[in-house]
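One protein chain is absent from this view; the other protein chains keep their places.
Right after this comes chain A.
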Amino acid sequence: MIIGLAGNPNSGKTTLFNDLTGSSQYTGNWPGVTVEKKDGKLKGHPDVTIQDLPGIYSLSPYTLEEVVSRQYLVHEQPDAIINIVDGTNIERNLYLTTQLLELGLPTLIAINMVDVLEKTGVTIDTKKLEKELGCKVMTISALKGKGTKEAAKEAIRLAKAHEVGKRPEIFSGDLLKAIQEIEGKLDGDMKRWFAIKLFERDNKIIQDNNLNPDLKTVVEPIINKIEDEEDDDAESIITSARYEYITNLTRQCVVASKKQTKSLSDKIDSIVTNRYLALPIFAIIIFIMYYISVTTVGTWMTDWTNDVLFGEIVPNALTALCSTLGVADWMQHLLIDGVVGGVGTVLGFVPQILLIFVFLSILEDTGYMARIAFIMDRLFRKFGLSGKSFIPILIGSGCGVPGIMAARTIEDEADRRMTIMLCTFIPCAAKTEIIAMISSVFFHGSAWIATSMYFLSLAVIVLSGIALKKTRFFAGESAPFVMELPAYHLPQAKTVLMRVLERGKHFIVKAGTIIFAVSVITWFLMSYTPTLQYIDPESAAVSKSILRYIGEFIAPIFAPLGFGNWEGGVSVLIALSAKELAASTVVVLAGKAGVATLFTTMGAFSYMILNLFNPPCIAAMGTIWREMGSRFWAIFAISYQLVLGYVLSFITYQLGSFLFYGASLGIGQIVAIGLVLGIIYMVVRPGYREPVGELVNA
């Protein structure tokens, strides 16, 4: 038996879901799309599955979440629906209810946050509501776990009896007659739902449900007549009618005994989004979060896991074990350097990621995340990102992996993808080691190099945003910034913890498998000669490894960038397993001669640019892969980074050596100028316009 859980965002749906399912939940994506799908077994009822639907405000055809939800409800037909309604925001929540009730499925309305209502002196007449809406209405407190078991039990009963209530009549007069007329042309349990959708000219409904396309022309005169009468469009007429019904309903069923005073939430809000205080407060909160999770505690924990736990404790224990058991040498190296090294890379990030998730979950749970978007929106939407893109980019300056994961808090799919693609351009802690090495060897340690790299990366993010927004892939209106600003409340340890664990698990399992496999392969290529003799990859002997021959093979690719030697090629490849290796590898490979012998100054600069804007390390790429949730988008993102890194490095080297080192104007310079013009064109050209009336691509 399947029970669907539907409700508005911020209605306490996740809390209820967690309460009902405990730890037995399964998270995945809806087939073909990246909207999160969660289901779990009802505690104590292994035969009952709770299907959590995305938080939605309506069943319109315009957002991915809504389309996914309604397709699920119409096609999969859960045995019952629990519609969770936020009692403190009842009008807007009941708006979705009026739509759910039209589906003709057994439905239970669970009014949440009754404890808050009691405190504020608001009473809801559930009996009357039940009578008016024609379905079972119960009150719960998802947070305190009050009434949830009873609600689940009742939903099971409704499902077993297939008890569909008497649908309330929301419409009246000529509108009702028109809808009934359309209904007359349809059949089945859901004919009312289809009739309204046809009236709204929701063409997606015809496509998705194989309705007769002629219906469209048949119903058009009926719609036109009402539209003329009301002097409004069909969608507006339906929406207004629903809200009118709800306003009347709540007038009868909801009683506020006390006069509403300015709530604590309002007081907090008047300070944290105050015109003058908002930005300083925001800066302080971000600083604290960054300071703890990226520069101090998080780094200590990550360093300890990397250097001590997987650098000493585990390898030493394994070495001891191997020698006791008499394991073959190559096997020992595979285990310790390959497997432990690989798994260590993954697990090393875990403490930092968990800490960042703790902060993010607190920001989300308190309601401040919505305010961040409110504060930053104006700035970020100029270059095709959302106010919420700020956090991933900021965290990305510590480590790209949690940065990419932080993009999860962005609801809009296009904004989220763009943020994932761009947030690793900001130099992470590992990339700063490359900058430090190049600036000390070639530029007398000038602080200008590091500073200019940060500005360059910001420019790359902004310009990429502008240019990508103009392509077909990201075109169209940016998600309408019509955003609810939920009331502030104290973060709940349980909610925060659940979210942190869930996201942490995702990272370890999914990204981990990719990183692990690639690490083992890289280790093998670095540690063996073509005749399969083991060498120490951290010594100069690496020049005999298989990787060296690969390096020689690919070196010509890097020649136009100013470093066509195998050392350069190999270090770029190795750097993909961890960016700081770009610095340490060239030091190892250059040996006594010194890094300065490997590169010209311009070549070194170009080498740095390539490593900064190339795809990030394997850990981050694995995370991109996982978070994009689609092969196309993952490949798109990584290809974009590959091409951009190469092009920027090429332009830097070709034009730099011409302008500063007296190289003659050759074919390379001309191509570079062409590329610069091309980039300028991509940024300033008029954007791609989506044909009007297109739906989101589900």
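List of remarks:
Just so we're on the same page, a residue touches a chain if its C-beta (ideal position, glycine included) is under 8 Å from a C-beta of that chain, and two chains touch if they have at least 3 such contacts; residues count from 1.
The rule is simple: contacts and distances are computed from a predicted model.
For the chain of the complex excluded from view, the name given in UniProt is "Ferrous iron transport protein A" [choices: "ABC transporter ATP-binding protein", "Ferrous iron transport protein A", "Anti-sigma factor NepR domain-containing protein" or "Nitrilotriacetate monooxygenase component A"]. Of the options A:E76, A:E484 or A:D536, the residue whose C-beta touches the omitted chain is A:E484.
When the missing chain is restored to the complex, the residue among A:R92, A:K128 or A:K544 that touches it is A:R92. In the complete assembly, the contact with the undisplayed chain comes from A:F374, out of A:F374, A:F473, A:Y534 or A:F636. Checked against the hidden chain, the listed residues A:Y243, A:Y454 or A:Y640 yield one contact partner: A:Y243. The chain not shown here touches chain A at positions 57-58, 60, 62-63, 88-92, 95, 232-233, 235-236, 239-240, 243-244, 269, 273-276, 278-279, 370, 374-379, 477, 480-487, 692-693, 696.
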